[in-house]
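The complex appears here without one of its protein chains, the remainder shown in place.
On to subunit A.
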Amino acid sequence: MNKPLRRISLFCGLLVLALLIRTNWLQYVQAEELSTRKENRRVQIAQYATERGNIIVKGEPITGSKVTDGSDYKFKRTYTDGELWAPVTGYASQAFGSTQLESLEDRILTGNDDRLFFDRTIGMFTGEKRQGGNVVTTLNPDAQKAAFEKLGKNKGAVAAIDPRTGAILALVSTPSYDPSRFAGNSKDDEKAWVELKDSEDKNLVNRALRETYPPGSTFKVVTAAAALEHGVVSDINAATDTPEPYFLPGTKTVMVNHAQGCEKASLNKALEVSCNSVFANMGDKVTRDKMVETAEKFGFNNDKIDIPVRAFASIYDKKMGKDGNAQSSIGQFNTAATPLQMAMVTAAIANDGKLMKPYMVDQLQAPNLDVIEKHEPQEMSRPLSAANAEKVQQMMVNVVQNGTGGKAKMNGVTVGGKTGTAQHGEGNKKRPYAWFISYAEMPDKTSPVAVAVVIEDSDADREDISGGGLAAPVAKAVMEAVLNSQK
């Protein structure tokens, strides 16, 4: 009977071998895939198993954690002034995932980051509970609050940058949402989530980074920069050859001016009263390709602007015809920009032509507050020379002093700005977008703040919607807040 016994033992060996192969397959070959499957709740359990680190604004945490009982997820995220900071923090929800800083810096916040390996190892021996690191932002709470309060019930967004470094000072989107409302995984959280997700106001959209609008007349500063850079204009006070009426190149369509006195107006005058014809003419003369070149130096057509939250690409069409280019030069047609992009344009001009890479995470801190990463300001590009930047600045100051941007005027501070009222909708039927971009200059000629404001919709009558009227006061409040907080 021994021969069949030996075969049976071989068979038993094969059974065990099959199991050994299977476990290697599951735990080695497929381990990564299985452990990160969407059905695998362990990922989220680990994410909320320890107290998350905080997102910090000017030394104060704007996030927190609290223990949730009777749930797989031990800690729940809380937010201080959630609506105010939502465009900065994003959300971290036990049930609905996470976005923006909460998602991008998740490994620091949970303490899983490789750079925290040493802390974790020490903690393992000292028996300390695992903690998350902190994310220190560049935001200015006064500017953020000013923008949020001034926007009020209007639908809109504000982006403010420190032109000298690229640090983001304010990032507001209204109407906003409170991420605390759906941070857990209860029925109430789900209700709040569904409500927000399906809301007509698109509360969850970060308008400052993730929504593009036709920039309208604010784009004229880009066209002016391009005209100066490419030698189409050298004296901003010299008359241009713009006829009245001005026909779009190759068409019989008149470029309508809402302003008076645009015929042969100088660049300075044209910006002051916002002549469409002059800038359409300039854009045409610069030519499409050179317009694209300058716009791209300002950050247009770049879908990789990470601050570190990725902003949508702003568009300056590379393939349109001459008439399209002329229209695009006044910020209509295919031109589209995020509020961040227009803030970058303003910042580059205010910073004497040097565009600093925008960022909003200043430091990443280990749980013991050691700095594990610090952002160093980086130059992104030079869209225009210092001399030309000086000229555009002069024109923008003139807009505030004598032109459409009067409402941004501040006592004792030089302010440069540009209004914009962008048509949109089929046949321009919808309410126009009100834009305002501006910067404030200190006596030493440096600018601590550049801001872009867009108001998508408001209760004002159509006739009253204008960048100068609606958006400029918001920009002024933000600039004041920044200047005051620096005193």
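Following the convention adopted for this analysis, contacts are C-beta pairs under 8 Å (C-beta built on N, C-alpha and C of every residue); 3 or more make two chains touch, one makes a residue touch a chain; residues count from 1.
Criterion: contacts and distances are computed from a predicted model.
Of the candidates "Carbon-phosphorus lyase complex subunit PhnJ", "Cell division protein FtsW", "Transport permease protein" or "Glutamyl-tRNA(Gln) amidotransferase subunit A", the chain left out of this view carries the UniProt protein name "Cell division protein FtsW". Residue-wise, the contact with the chain that is not shown comes from A:Lys3, picked out of A:Lys3, A:Lys187, A:Lys252 or A:Lys319. Even with one chain removed from view, subunit A keeps its contact list with that chain: residues 1-9, 11-13, 15-16, 18-20, 22-24, 26-28, 30-35, 37, 39-42, 45, 70, 72, 127.
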